[in-house]
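Sending over a structure as structure tokens; questions will come in a sec.
Yeah, one chain of the complex is gone here, protein chain that is, but the others are all in their spots.
Presenting subunit A:
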Amino acid sequence: MLKLYDAEVSSRLLLGTARYPSPAILAEAVKRSGTEIVTVSLRRETAGGRSGGAFFEMIRSLGVRVLPNTAGCHGVSEAVLTAKMARELFGTNWIKLEVIGNHDTLQPDVFGLVEAASILSADGFEVFPYTTDDLVVAEKLLEAGCGVLMPWCAPIGSAAGPLNPTALRSMRAHFPDIPLIVDAGIGRPSHATFVMELGFDAVLLNTAVAGAGDPVAMASAFAKAIESGHEAFGAGMLEPRDVAVPSTPIIGKAVFA
């Protein structure tokens, strides 16, 4: 089981709810992924409360936990206010904290992130910070009260996969007891397997599933890939070596010459 603050979940896939071809495909992808946590957001309501309400009623019908985000926030005060409004709207202390620092890469503003995480943690939030793979920032986030870290492995929506495996490996080594979730940059199931084999606790996906030709099938593929990587990590993998090692024992081999 994966423990995130006081919650225990068995699925190690967290799924975003944006960019699906239709609400029906989103609902089916959530079911097929086996996820127990989906991310949601909040935006200006223009249809008198009806459009957001309809969306959220559908999410509630799926029986999953929601992790609201502060996507699109570029400053501390904006992110903190959005988090407070999300708590009121969704009735949860969980917040996926995003403080964006760069328009092109959507790289987190890690200085603002630490400040906002500190404010929100003190206010009773359980913060899931979208951060980089920087160890010092990670330390500061833990000091700020975060009990989970969510480093990117590549820019949001890039599908580039793990760009810096060394940094991810280093995070795992430095924070053996902190839940680590790769958030952003995963493009295909093999990327997810790779980070799970490094010992990451979970993967948060959106575009890789929603943007696939068949999002429902891709949700299923990712679920298997993540489970596979996690099981392999626990099973203890061989380290690569430069010389061959015969897999068939040579003791007792017949000698014909």
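FYI, contacts are C-beta pairs under 8 Å (C-beta built on N, C-alpha and C of every residue); 3 or more make two chains touch, one makes a residue touch a chain; residues count from 1.
Keep in mind that, in the parts below, contacts and distances are computed from a predicted model.
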Record-based protein name (UniProt) of the chain missing from this complex, from "Sulfur oxidation protein SoxX", "Thiamine biosynthesis protein ThiS", "L-cysteine S-thiosulfotransferase subunit SoxA" or "2-hydroxy-acid oxidase": "Thiamine biosynthesis protein ThiS"
Touching the absent chain when the full complex is considered, from A:Ser77, A:Asn102 or A:Ser190: A:Ser77
Sole residue of A:Arg44, A:His103 or A:Arg241 that reaches the chain not shown, by the stated touch rule: A:Arg44
Contacting the left-out chain in the complete assembly, out of A:Ile156, A:Met171, A:Leu198 or A:Ala212: A:Ile156
Residues belonging to subunit A that touch the chain removed from view: 16-20, 26, 39-46, 48-53, 55-56, 59, 68-69, 71, 77, 81-82, 84-86, 88-90, 156, 206-207
